[in-house]
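Structure first, commentary second.
Only a part of the assembly is drawn; its chains keep their places, and the rest are absent.
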Amino acid sequence: MTQNNVAQPDYERYGRRGYAEAVFCLGKTVDQVRTIASMWRQRSVDSDEALGAVLFTRASTPQLDAIREELGEVFIDATASLGAWPAEPPASSGGRVVVVCAGTSDLPVAREAALTASFLGRAVTEVVDVGVAGLDRILGHLDTLRSADVIVVVAGMDAALVPVVSGLVSCPIVAVPTSVGYGAAFSGVSALLSMLNSCSPGVGVVNIDNGYGAGHLAAQISAPRSHHA
Amino acid sequence: MTQNNVAQPDYERYGRRGYAEAVFCLGKTVDQVRTIASMWRQRSVDSDEALGAVLFTRASTPQLDAIREELGEVFIDATASLGAWPAEPPASSGGRVVVVCAGTSDLPVAREAALTASFLGRAVTEVVDVGVAGLDRILGHLDTLRSADVIVVVAGMDAALVPVVSGLVSCPIVAVPTSVGYGAAFSGVSALLSMLNSCSPGVGVVNIDNGYGAGHLAAQISAPRSHHA
């Protein structure tokens, strides 16, 4: 039986798209993560092309330890289970990203979105625990919302924050359902469906708990126009 | 093979519960509806107990015609596909019911709820097309909402109107998901799940498109206290 390596990183992605491939660590062994980290380090030695910031998402503590051992100085955020290499985000350019989350329990996903957008080069503002059950909380942040070029809304359960925010602003919304809740929340399905059916148009939805994807999309939406035109 | 009649109406329900049994017409033949109508008419002749208002819900035009032929003067509302006998609602007593619906397409269900509560003896106010995409619309009715003893909220799709209204008032909410929408609205499932997961507590949910059940429950919630205490 003929076998090849465990991974083929898409090194050219930064050159092609402007954003590097991330390493999704969930379901990989610590050794596999370490091997992939070392492949990136080797590539940075072997090639003089720019590689961009490599993110390690959904990384467990042992995986993050292995990444640090392999790559040296890395950025690590325990709330978001995220590592980044190099450890500093690039200088921000393009528009402004605002990340809003409905409750404290949505924070890990919101943080993953915020950090991803930051490491992809955007200025980011985080607004936490502003669910619509107490409407004054979100209305109190109206200036921040209207200053955004794109807003990431992170919410579980009824996800009612999405149409409320969308109806108040002109910029696009990236909506991230979370698996917060129980019973008929169905691990995020309730929020996902609610978001897909937002009565206010202008909402693009990503996978349940996919803070990374939301931050990536927000960074693209708010990219400097010269970047993609 | 031994067979009995096609129906056994629960004539005693008004005496037992204070509300008569309704005739759910969907899935019954015109002849079956006619037969059941005639059984109620006969009962009113044979017995001197109070029977209450008999509602015919989800009735098609031919079914409504048969009801009118059989019972004479009946109330009919085409939007709600509803018939009622006797044709006049009782004098209103108890608290106030407000029925709010998110969009014009939710109107048949909202009307069924409003008429049911009215024929069960409550004063009812209807507020239409106040979805949260334009938040000022619902906030403009705040006085009406706060005057209610119970609010029926009828909404499809994201059903975000439910937690927004619930968070603004102290009275209980009866939430009715509607099958309005398409695709991932899944014929009302999206709204149903959103309502079951309302981030604002104080919400009791009924079946998709079940205006009758909502109006019934609202009438019970706002019943005169002497009625059930």
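The first chain written gets the first letter, and so on, giving A and B; residue counts start at 1 in each chain.
Keep in mind that, in the parts below, a residue touches a chain if its C-beta (ideal position, glycine included) is under 8 Å from a C-beta of that chain, and two chains touch if they have at least 3 such contacts.
These figures come from a predicted structure and were not determined experimentally.
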Out of the whole homomeric complex, 2 chains are present here; how many copies are there altogether?
8
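Throughout what follows, only the chains that are shown with their structure count from here on.
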Give me the rotation angle that lays the C-alpha atoms of chain A onto its copy chain B, rounded to the nearest 5 degrees.
180
In whole angstrom, how far does the Cα centroid of chain A sit from the Cα centroid of chain B?
44
Residue numbers on chain A that touch chain B, as the complex places them
102-103, 131-135, 156-160, 162-164, 166-168, 181, 183-186, 189-191, 193-200
